[in-house]
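A single protein chain has been omitted; all remaining protein chains appear in their positions.
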Amino acid sequence: MADTIKVLAICGSLRQGSYNRMALKVAEENLAPGMTLEVFGGMAEIPLYNEDVKAKGFPPVVAELRAKIKAADALLFVTPEYNYSMPGVLKNAIDWASRPPDQPFDGKPVAMMGASMGLFGTTRAQHHLRQTCVFLNMFPLNKPEVMIAQAQNKFDAQGKLTDEPTRKFIADLMAALASWTKRLKG
Amino acid sequence: MADTIKVLAICGSLRQGSYNRMALKVAEENLAPGMTLEVFGGMAEIPLYNEDVKAKGFPPVVAELRAKIKAADALLFVTPEYNYSMPGVLKNAIDWASRPPDQPFDGKPVAMMGASMGLFGTTRAQHHLRQTCVFLNMFPLNKPEVMIAQAQNKFDAQGKLTDEPTRKFIADLMAALASWTKRLKG
Amino acid sequence: MADTIKVLAICGSLRQGSYNRMALKVAEENLAPGMTLEVFGGMAEIPLYNEDVKAKGFPPVVAELRAKIKAADALLFVTPEYNYSMPGVLKNAIDWASRPPDQPFDGKPVAMMGASMGLFGTTRAQHHLRQTCVFLNMFPLNKPEVMIAQAQNKFDAQGKLTDEPTRKFIADLMAALASWTKRLKG
Partner (left out) sequence: MADTIKVLAICGSLRQGSYNRMALKVAEENLAPGMTLEVFGGMAEIPLYNEDVKAKGFPPVVAELRAKIKAADALLFVTPEYNYSMPGVLKNAIDWASRPPDQPFDGKPVAMMGASMGLFGTTRAQHHLRQTCVFLNMFPLNKPEVMIAQAQNKFDAQGKLTDEPTRKFIADLMAALASWTKRLKG
């Protein structure tokens, strides 16, 4: 259907009980009309980037990531902040997927969000990710910026979101991504 | 001997023919008096960071990296730039090594350098790395900033540096790291 | 006419013989079809931002800048790099113009370029400016990134551009701004 928007989500945390995965679940429950969301499942299998390995061909899990990015209408990055930047896990996945030929991120509309236990909720990681988007010619939304600070107070022990403003922020992000994707498609 | 300065070098490129490894070799050949340099050899074996894995203990290669950082008087980061930031490979190593308890980067004097084939020679990667240094309480040198642009024109086919100004920059960096380390030790 | 694109240019250098003004002249000579460009002439008259002054109303030159931004279809920022960031002159103009109500930058398509005498040609200034664009909801082009390094070798004593690749970069930027503006208008 013409109005379907396929979103691929890429999450920078591998931990099972990650607040970022919980936030991603909230995104899945609050998609815009006509939107589908697939979470890339192979993040834990991506090897460390090595150009000598790449010279022999993309590892299968990277080839799969690249194909899914290419097939997506839009991307959702969900990222914790480690050491005032993106996690290496997320950056390594981007490094692999971005290699020529046919750089798959080119022209993709992007939404990003992040959760942290601290007060400043992934602002710094997201700004670094935005800089990477410039190089790869992605188009990140400016607003809303979803930065879930003190996440431990916003999800319960079962990983369910208990903070309504956060739910609304995430729903607004998905709605904005739908509009942005349509606008860029023309 | 009291005046020995042990430097641990951490390189963000895994490729055999990497210009960054070539630059690192130049650093080894241009150490300051009393300085020793060890290149951490386990970068390719570090797994992707996963807090669930960490909860069971540091993987041996990470424990080794942490011990070597702790034992070092100063650090040398050698980093390519991928997608306008640090490589995921470097960031992932930092993410693993930085985890509590006993964050080993704390208080370390740092030098950084990078090589790239483009015109802007890792400026953006180094600024992101500097931001990470703030969080981890490392003390990077401000000067000299060693950004080896168009590296393909500065090393020959055998990986030998053919550009004398670059050699001097690297030698100056090592000398500055020696002074800075002594100054911070008091 | 429906296809006209009115571009307002804002330049961060006040110096008469500025390479950035020379680059701006090249932009004026290489507009896309249907594009008009006005250079904001009041930069030197903008006072330092002071919220107590603002409380009494925008100074006339700021009101004029705001009106021109609002009337423009797209913006062109031309910026030197001072001390690894935007010039205070440019940032101060943005700070004044951005104040509520009716933030005039909201939703504007943006192109940026910069010239410097050094090797790294305003990369850092432009990344800081891009971060400001996120807050103000501007949409900067990702490509081309026009960073005129070693400008003293690319313009002659009369301020005329002598470097054809630079002319082409600037012409491509203006063409890309035209397409981007139409695309965002839908």
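Before moving on, here are some points about what is shown:
By written order: A, B and C. Residues from 1 in each chain.
Going forward, a residue touches a chain if its C-beta (ideal position, glycine included) is under 8 Å from a C-beta of that chain, and two chains touch if they have at least 3 such contacts.
In this text, all values refer to a predicted model and were calculated from it rather than measured experimentally.
The residue touching the chain not shown here, chosen from B:A44, B:A67, B:M117 or B:L184, is B:L184. Here one chain is not drawn; of A:V39, A:V53 or A:A149, the residue touching it is A:A149.
The missing chain lies against chain C, touching residues 13-18, 43-44, 46, 48-52, 82-95, 98, 124, 128, 131-132, 134-136. Hidden from this view is one chain, which touches chain A at 119-121, 123-124, 127, 147, 149.
Although one chain is not displayed, its contacts with chain B can still be listed: residues 127, 130-131, 133-135, 137-139, 142-143, 145, 183-184, 186.
To be clear about the criterion, only the chains that are shown with their structure count from here on.
If you average the CA atoms of chain A and of chain C, the two centres end up 31 Å from each other. If each chain is reduced to the centroid of its CA atoms, chain A and chain B end up 29 Å from each other. With touch defined as above, residues shared between interfaces to two or more other chains in chain A number as follows: 131, 134-135.
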